[in-house]
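Only one protein chain is missing; all other protein chains are in place.
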Amino acid sequence: MSTETAPATTESVETEHDHHPSHLQHHFVSSEQQFDSAKLGMWLFLITEILLFSALFVAYAVYRNWNPVAFAEASSTLDWVLGSVNTIVLLTSSLTVALSIHFIQKNDRKKTVISLLATLALAGGFLVIKYFEYMAKFEHGIYPGEAFAPTGSGYEYLAAIPYVPQFFSIYFVMTGIHGVHVVIGMGLISWMAWRAHRGDFSDEWYTPVELTGLYWHIVDIIWIFLFPLLYLV
Amino acid sequence: MEAAAHAASQTDAEPRTYLNHETSLWEWLTTKDHKKIGIMYLISLAVVFLVAGLLAMAVRLELMSPDFSIMSASQYNQTFTMHGIMMVFLFIVPSIPAILGNFVLPLQIGAKDVAFPRLNLASWYVYMAGGVLTVTALLVGELSTGWTFYTPYSSQQGTAVIFMTGAIFVSGFASIFTGLNFIVTIHKMRAPGMTWNRLPLFVWGLYATSIVQVLATPVVGITMLLLILEQTLQIGIFDPALGGDPILFQHFFWFYSHPAVYIMILPAFGILSELIATFSRQRIFGYRAIALSSVAIAMLGFLVWGHHMFVSGQSAISSIVFSLITYLIGIPSGIKIFNWIATMYKGSVWLQTPMLYALSFLFLFTIGGLTGIMVGVLGVDVHLHDTYFVVGHFHYVMMGGSVIALLGGMHYWWPKITGRMYNETLGKIAAGLVFVGFNVTFFTQLVLGSQGMPRRYYEYVDRFAELHMISTIGSFILASGLFLVLGYALHSLFYGKKAPQNPWAAATLEWTNVAAIPDPHNFTSTPLVTRGPYDFHKADEVFGGSGDGQARGDGAGSDASRLTPPEAAPSAPKEDASA
Amino acid sequence: MAHATDDHAAHGHHIIPIPTLLKVFGALVALTAITVGLSPFDLGMFEIPVALGLASAKATLVVMIFMALKYDNPVNMLTFSVGVLFVAIFLVFTLLDTAFRGDMDNVDRLTIEERERLNEQLQESDVDAEDLQVAPSDMQ
């Protein structure tokens, strides 16, 4: 396909090989190519995440369309205050993760680590609140699927409404899978904080932090949609 | 020891190749070389194909006549279920991208490797994990859901379903990783001068495939997860006994599984373009149309899943919309067929084994496509749905399309992968057996189906007996052809003639700029691309420099000792070519 | 030697100033407050579109600024848009069935359970014959 390789080109490749930075993998030509590739790869991964959740949103839409009353009744038993607080918590964590990237771009490692740790704390807070919400439901016999058997005032009447279990099944599956993503995100962020602390990153190279940030924002975005659909409307 | 071996090979004047470099088992299992990962996939997939193929033979044997029986109804159901699941999820979906895509893609675009070599290796391990789960599913109980897992039947079955759906969930990630990797590789890793318009069409095919893999596979993952939850917790999304909707499951399932058909066929289209162009020594007629129609098919492929559900009880309006879009997708496929045939016009058609497979593909895929149009016709599909007509149709597409193209591609790239030639005569005989056996097996099934024979039947009424007998005989011819291929492939590995660098006189980078057996880093120096992939009239180097010398491209007659990269042609890149 | 010459955007190392980040955060909190504040009111058929509109606005802010897609390589924007497009396709085409299930008389719009429940309700309640003549869309 090509006629030949100009000798000069070969040489330039060799020189690059000699002086390439430590993070540059051999099959890439430049840091920029490697960075762009990683970022495109991450975006592609993020759309797989979105499509993964899309099926749950479709299930939600289908059943809500069929049973608006049951969904409204079931939704009203969720604690919108805790939901709102959790929304703010996640939004704040998005801010802190964005700040961590800002700081590493400015080569301020200490502030980067602090922002990442703040994100970690907020993510933990989110899970704690979620835990209390789940427990409040379990106490009243609100479980996903077959185990659904509402008890106690404010819940018993749900037993008489058909398709309420569907709402809670979807609620638990959606928030559950979202929760799993939060846990994975916490793992990644801890790792990033540790590596940042160790001094792996600089304004020259901080791709892993940026990719972790992108992932974390997607977790936030999914919650942005879950919150009004499950708690409010 | 490694060094000693190296030194020895140096003294033998044998160049370093990816096959004699880092050869221990551990080095293979931890390799990040896309070529080796391709071969690891080749071995795993060959095992799956063999097992699933033997299951198919068992099915055909059982159905040979109404009285003859080798297994019980329950065993029969498990057999066709495993045949379907293994062939679809574990063989055809990964096959071409994972084997040939992995091996050829970086070579064709002039890259040292794929963008994420570690992810590439991970994808193989994830795939193997899926395989382990599949075996577990077989061990823990009966799996007899059919490959479609329709609820509520599947949600009432035992734990085997949980493991199998788990296996599909896991191996889905292998598919996503491969697709993601390829998209980034094609976007970011192309050699200088390799513009989008100069991409070989196999690369375009893989690009379109990867889009589908990335967009569709997560949905089957979550669907399988929901099915597992339906079984374990009875969440009531799909099971009507719990207030769920069984048709919703079909939507979820086909949102992946219809595009999956394009995951299977689009890379096959890509291989076909390579074969037709190379063996006709002619520029692909309508390069742009073929390249863009692949992407169009990939996108439109998401809009037609409901045509599997015309009699399922879904709304009539969606049946009608899905049917209409189904026809629109037939058109780009038709364009490709016409363009491939037109490519032979005023070419120089060389009927070597890969080209025989390419022509078989044109024959078989045309039948597959046209029967697809027939089952897409709303009124007619009501009669044909879930009969052997559908079985025949999708075998014409999946086997007559994907597998035949894979066979063609394997023969075509075999010299590059192994450095050996296979026996051409046996190759042609096998191609003939496969072609005849395939048609005898599956054309009869088309007739059976339109006569009313339902699919997934363990027993059948007497009026179908003759056709079933013919179909079984055909399957034996087909199997003998495939075993012949296996036989001479293994023979060629050890005793085959050493392959020259470019036995087919092809004009893409993996033949022109890569040694007979590629270097571990693919290219000794980064290629500079100055012409299109099929511009044979500009490809002097293919013809030994100036084009009037020895046709060293023609494999059989060429000197096999030529293992070093060709001398650079003395001429500088042509001005007009780089424009 | 420039590899992969097509996707050359001003590349992704844009530093977003802290005030911008804070402003976006403020907007996100404000939009959340509006979403919550609106929830007690019955907006009827606009309820879902309004909620989704506000959520989309928030998501757009996050994607564009926090995730820096605005300053990023256009191919990433394309990737993301394609993903969103296919979610929409999935949703719309599935609803095309479920929302219109039973549009021809070969499939019943309601499940058998719902039919039975409806019959019971009609028998229990003492209603005028006139009220029994409900339009199909009223039968939930």
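All chains are identified by letter, namely A, B and C, in their written order; residue positions are counted from 1 within each chain.
What we mean here is this: a residue touches a chain if its C-beta (ideal position, glycine included) is under 8 Å from a C-beta of that chain, and two chains touch if they have at least 3 such contacts.
Keep in mind that, in the parts below, contacts and distances are computed from a predicted model.
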From the list "Cation:proton antiporter", "NADH dehydrogenase subunit N", "Cytochrome c oxidase subunit 2" or "Sulfite reductase beta subunit", give the UniProt name belonging to the chain omitted from this structure. "Cytochrome c oxidase subunit 2"
For the chain not depicted, the shown chains it touches: B, C
Looking at the full complex, which residue from B:Glu14, B:Glu27 or B:Glu459 touches the chain that isn't shown here? B:Glu459
Looking at the whole complex, which of B:Leu233, B:Val349 or B:Leu426 touches the chain that is not displayed? B:Val349
Check each of B:Ala46, B:Ile373, B:Ile429 or B:Ala465 against the chain that is not shown and name the one that touches it. B:Ile373
For the chain left out of this view, which of B:Thr30, B:Ser74, B:Thr232 or B:Thr425 touches it? B:Ser74
Per the touch definition above, residue among B:Ser280, B:Ser318, B:Ser402 or B:Thr441 touching the missing chain: B:Ser280
Which chain C residues touch the hidden chain? 104-108, 110-113, 115
Since one chain has been left out of the picture, which residues of chain B touch it in the full complex? 73-74, 77, 144, 146, 150, 152-153, 156, 240-241, 246-247, 280-283, 285-286, 289, 310-313, 316, 319-320, 323-324, 327-328, 330-331, 334-335, 337-339, 341-342, 344-351, 359, 362-363, 366-367, 370-371, 373-374, 376-383, 385-387, 447, 450-452, 454-461, 463, 535-537, 543, 547-548, 551, 553-554, 557
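By our rule, only the chains that are shown with their structure count from here on.
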More contacting C-beta pairs: A-C or B-C? The answer is A-C
Just the number, please: Cα centre separation of chain A and chain C in whole Å. 19
When centres are defined as mean Cα positions, the distance from chain B to chain C in whole Å is 36
For chain B, which residues are shared contacts with two or more other chains? 187-189, 191-192, 215, 219, 243, 245, 248, 251, 255, 526
Sites on chain A at which at least two other chains make contact: 9, 13, 33, 36, 40, 44, 47, 51, 54-55, 58, 62, 162
Chain A contacts chain C in the complex at 9, 12-13, 29-30, 32-33, 35-36, 39-40, 43-44, 46-47, 50-51, 54-55, 57-58, 61-62, 65-69, 80, 84, 87-88, 91-92, 94-95, 97-99, 102, 105-106, 162, 213-214, 217, 220-221, 224-225, 227-229, 231-233
Which residues, counting only chain C, touch chain A once they are in their complex? 1, 3-4, 7, 11-13, 15-18, 21-22, 24-25, 28-29, 32, 35-36, 39, 47-48, 51-52, 54-55, 58-59, 62-63, 65-67, 72-73, 75-76, 79-80, 82-84, 86-87, 90-91, 94-95, 98-99, 113-114, 117, 140
Mind pulling up the chain B residues that touch chain C in the complex? 187-192, 195-196, 211, 215, 219, 240, 243, 245, 247-248, 251, 255, 302-303, 305-306, 309, 313-318, 321-322, 526
